[in-house]
Structure formats: structure tokens, C-alpha cells
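First the structure, which I've put down as C-alpha cells, then a few questions once you've had a look.
One protein chain omitted, others in place.
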Amino acid sequence: MKMPRTTLAGLAVAAAAGCAGMSDQEATQRALEVMQASFSERGQAKLDRLNQDEAQKLCSIPPSVVPSKEVTERIEKANLASIRYPADGRLLGDWRQGERIAQSGIGKQFSDDPKVASGANCYACHQLSKAELSFGTIGPSLYNFGKLRGASEPIQRYTYGKVYNSQAFTACSNMPRFGHNGILTEQQIKDVTALLLDPDSPINK
Amino acid sequence: MLHSRRKVLKSGGGAGVLALLFAAGIVRPGDVLAQEWNQAAFSTKTVPEALRALGATGPAASGAIQIKAPEIAENGAVVPIAIESKLPGTESITLLIEKNPQPLAASFTIPAGTEPNVSTRVKIGESSDVYALVKADGKFYLAKKEIKITLGGCGG
Amino acid sequence: MKPSSIEKLLAAAALAAAALYPAALVHSQSAVDEIAKYRQQLQDGNPAELWEARGEALWKQKRGPKNASLEQCDLGKGAGVVKGAYAELPRHFADADRVMDLETRLVHCMVTLQGFSFADATRRPFGAGTNRSDFEALGAWITAESRGVVMNVALRHEKEKAAYRLGEKMFYFRGGPHDFACATCHSENGKRIRLQDLPNLTEKTGAQLGYTTWPAYRVSQGELRTFQWRLYDCFRQQRFPELKFTSDASIALTEFLAHNANGAPFNAPAIKR
Partner (left out) sequence: MADPMRIRAAARDGTVNVRVLMAHEMETGQRKDSAGNLVPAHFISKVTATHQGKTVLSAQWGPAVAKNPFLEFNFKGGQKGDKIVVTWEDNKGDKRSDEAVIN
């Protein structure tokens, strides 16, 4: 299922494994037990956040370990099935709201007020508009995302779907599943989709 | 004399009185710094008001003042700024941050024998021009630099 | 003077400055270079020194129900030996039969030597303004006493090996509404979040860079933060529940990261955004 490459961590584990006397499965189980005893619930962050779904379990691996084709397909199929497109059929919201959502990193932390809408924090990991110099590089640059692709219906559906559930298209993606996990509302996902695709959005200038 | 001067400053309070006194050569800014915190100047809301309150009417733009600061600060809570004046007879160095609620940030009196070169760290609320006001040989000079403040970290 | 004339004057000021100091106004440099300059300018004069001074005094001060100082606390190199101790932590302590990081060991000494209850000792793990944390002061001073010492965290004892192994598992553990793991941000080279470089903690260079620069004075908070806080706040932003101070998970992760940093000179307290 996994193809381990020799990493420093991998080597150290190989050395330690025998002595610590745990199989990989046992170590995974023991780590979870220790974590369950090491966190306490606070605010909106309850202990059930340590309960992993299938994708989280299968994706708790180093990036050097590539999941098998079978595992990849299983994750993507299940996540694709989770996407709920808007009932009104409209996928593009207001890019100005989308920009605000892209700038905000709050939401779902134990320190956040659950009544305040979450952000998507896109800029933490992606370049978007040219004007914002403070952007991260964990994900690819999205500058000119719509200009390069247009805003045809399939592109709109892909973009909305990718924000809704990134793992429908890339198993074990680093990107949060904003719709699937209830981080963003339907309207917020429309707004972010508009930020990416609207010709007037600063991303496409 | 000293007593009456302080009384004037206290009761007069307003920038206008100070400016008049500066203009008349009765009070030197240095004297004010050594005695009373300049409430009037620190309370002003704009750079022009602050300059007026400091008695800096008609400062001349000067290339002999260098503001050493990063063009982009990773965090506005701590922005290192050094100001160096190459103007002979520099008496004071004052730092103003245009977009801060109260632009006047700090003012340094430079006695003879002290280099006209000070370094400190300030808070800057948002991207802003910063000004260095230097008094040298009784005249005021000004320089500016833009500092961009960025959002950083995980954002939460 | 009217604002408009001030504006003209200020424009003139900028021109004059550009003529004399062209380098100061060159805009072609990338944002990243300018941020590097910002960081460089901060290095000279680290307020962490204020915490170090307080920590040293606190170490020597008689406190607690037993009215004792911490000077007999064994940080792993013998009672009272502080120099170089942090570069070998976490480690297994026979007297407690537990792997302990610095903060956990300090709690142990506060309880055994000074007579504090665990609850009293751990009342304030992290400071906020005038509500200061003893751990941040002690942590600043004790770690400063390892500055320049080469990291040497051994995996000798079975429990040290187990802690490392579990710490690695936790590092890759994805959970919460955002699916984040430590690895999400810290397992590839050359990545950054906003403009902040993210060390790849799964390989030697990154682990060394990351681990040996904590504790740090965080300018964004105006506080000195130790490694326990670093883990606590990473998990907060991972959207996990609240990490318990000196919990086994915190120690296991520290064991994993500290051991990966072996071979590099320890270089903290540092100053960071």
C-alpha cells in the first residue's frame, strides 16, 4: 500500500522499531490513545476532533509515501460523492466577499467565536491577487486562475467542487475540505469561486 | 523664569502658544523635552497638526536625513527604525507615523557630543509613510519613507 | 501650514532622500529580501534578555511551601547543572521513570523540591502581559545556558525510543475540521505560510533550524515563548482541542523534533515574528 522512501525519520524509526517493540499498527493505535489523554476540549474544539475519518486515517503519512492507486481512487470517489452543488444552480457569488474570505484565517479554533463566520485563509498557502505580497507557497499560485481557464460551466463546477472538497480531485491534498467539513457556507464557497473565476476579480487582472 | 515658563506651558497648553514661544525664541524644544511631556503634540491626529504642535513651521525637505527601516515589516507590532541626520548642529530627531491614530511616536533631544543617530522600535498599525523631523541650527528639516506592513503567520 | 503644502514638501523630501540614498528607495528587491532585512534588524537587541534575567533570579529564589530554590533541580546532567542541559532534553529520568522535556522537569522540581502541588505549579504555563509565566522566564534562562551547545538528544532508554516513535506518528496525524497535521506545513522544503518560512521538520536541516531557535521572543505578542507553547499554538491553529501542558503527547512530539535536530548548535532564545 505504501512505498516508503528513505527519510531521516524513516531511518530513525527503523532503528527504534525493534526496541520499542511495537508494530506500525500498534504504534498508530498507541499514539491515538496518548493524544486522547493529552488534549482537553475547549470551546468549540471537542475531543471528537481526534476521531479520524477514512481519508484522514489513510492520509496520516509522510509526503514521501505515495498511497496506492487503489487507495487514491477510494478516497477521491468517496469525497466526490460528498459534494453538494447549490440548489439554485448558481456557482458564482461576489468576488469582493471572496477576497475577504481569502484573507481571513479565523474559524474553528478553540479561540474563535463560533458565531463569527470562518475565513478560508487562501493567502496563507496561495498567491492570488498581485497586490497582496504576503502569500504562502504550500499550494500553487492561483494568480490568473480564471484568465487561464475561462469560466465555462465545467470550470465553474470544478472550481466550486475543489473548494467544497479538495480530496474529490486529489487524495490526501493538504487543502481543507471547506464545504464537506462545514468550514465555509454555500454562499461563501460561491464567493470564493467568483474570486477565482470572475473576470473583474483582481486575480484575473 | 523656569517656574513661570512651565506655568505658561501648562496653562497655555495648546500648540499655538508653544509655536509662538518657539518662534519668539523664548523656548527651545529641547527645554520642553527635558521638563514636560508634550501632551499637545502627542495628542495630535495628523502629521501637519503634529508639526504645528512641535513648532516645526515650514520644515525643508532634506536628503541629509536617513531613515533606516525595512520597506516591508513582517509585523506592525515591532518595526525597527533608525534615523541618522548628517545636518550640522542637529538638536533633535523626531519620528512621526502618518497612519497611526496619533502620528507623533518619539522625539529625541541630541546634546552636543551625542551622535545624531538614534535607533528604536515602533508599532505601525497599517502600511504608512513615516517622517523624520530634524531640528538643526534652529531650523527644521524633514525626510520620509514608506513602510509596508504585512499580515503574517497562520492568520488566526 | 495647510495639509496640501505639507504634501508637496513631503514629496520633495522623498526626492531628496532618493538622490542621496538611492539604495534606501529601490523597489526592485523582492518582498522576501525586505523581510529578511526586517528580521536582521531585529536580531540586535532581543527582549528575551529581560526574561533570561528574571529566570536566573527565579531559579535561585527560595519559594514554595518548602521555601527552597531550584538550584538543586537535576535537569539531567546532575543536581544544579544548567549549562548544556537543554541540548540533551527531553530525556528519561529514573527518579520519575518518565521521559521529560524542560517544562515537565521544572514542574517535577517545583513539586519535589519546593513543595508546590502540581496544580499550583502549572497554574500559568504561558504569560500574557503582566500575568507572567515562571516557565517562560526559567525557560529563557536555562535554554540560554545551552546556546552554542551541540544538540545531543539520545534515544537510549526504551521509553525515549517509544516517545520518539509516538511523536513521529503524531506529527503525521491528520484530524479536525481542516484535516491538518504538523506535516501539512512542515514536511516539505522551501515552503512558506504567508511570508513566513516553514522549516521541513522531517529532515535534518529543517529540524535543526526549527528546533534550535525556540524559545523565542515573539514580536507579534511581545512575549517569550517556550517549545511547549510552540506545540500548543500549532495545535490550536490545526483546529485540534487544547493541548495539555506537559502532556505525554507534547513530550513525545518534542522528543521526535529535538532528536531530529541533533548535531546542530543550539541557538536560542531567538527573536521571531
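So that you can tell them apart, the chains are marked A, B and C in the order they are listed, and the count of residues begins at 1 in each.
The working rule: a residue touches a chain if its C-beta (ideal position, glycine included) is under 8 Å from a C-beta of that chain, and two chains touch if they have at least 3 such contacts.
These figures come from a predicted structure and were not determined experimentally.
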item: Touching partners, among the displayed chains, of the absent chain; value: B, C
item: Candidate in contact with the missing chain, chosen from B:85, B:107 or B:150; value: B:107
item: For subunit C, the residues touching the chain missing from this view; value: 44-47, 49-50, 53-54, 129-130, 219, 222
item: Positions on subunit B contacted by the hidden chain, ascending; value: 33-34, 37-38, 42, 77-80, 82, 97, 100-102, 104-111, 113-115, 117-124
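Basically, only the chains that are shown with their structure count from here on.
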item: Length of the line joining the C-alpha centres of subunit A and subunit B, rounded to whole Å; value: 48
item: Between subunit C and subunit A, distance of the C-alpha-averaged centres to the nearest whole Å; value: 27
item: CA centroid of subunit B to CA centroid of subunit C, Å; value: 36
item: Contacts with two or more other chains, residues of subunit A listed in rising order; value: 109, 111, 123-124, 133-134
item: Where subunit C touches two or more other chains at once, by residue number; value: 31, 193-195, 236-237
item: Subunit B - residues contacting subunit C, complex; value: 46-48, 51-52, 57-75, 77-80, 121, 129, 131, 142-145, 150-156
item: Residues of subunit C defined as touching subunit A within the complex; value: 31, 155, 158, 161-162, 164-166, 168-181, 183-185, 187-188, 190-195, 198, 202-204, 207, 235-237, 239-244, 247-250, 252, 256, 259-260
item: Residues of subunit C touching subunit B in the complex; value: 1-3, 6, 9-10, 12-21, 24-25, 27, 29, 31, 34-35, 37-39, 41-42, 193-196, 219-222, 236-237, 273
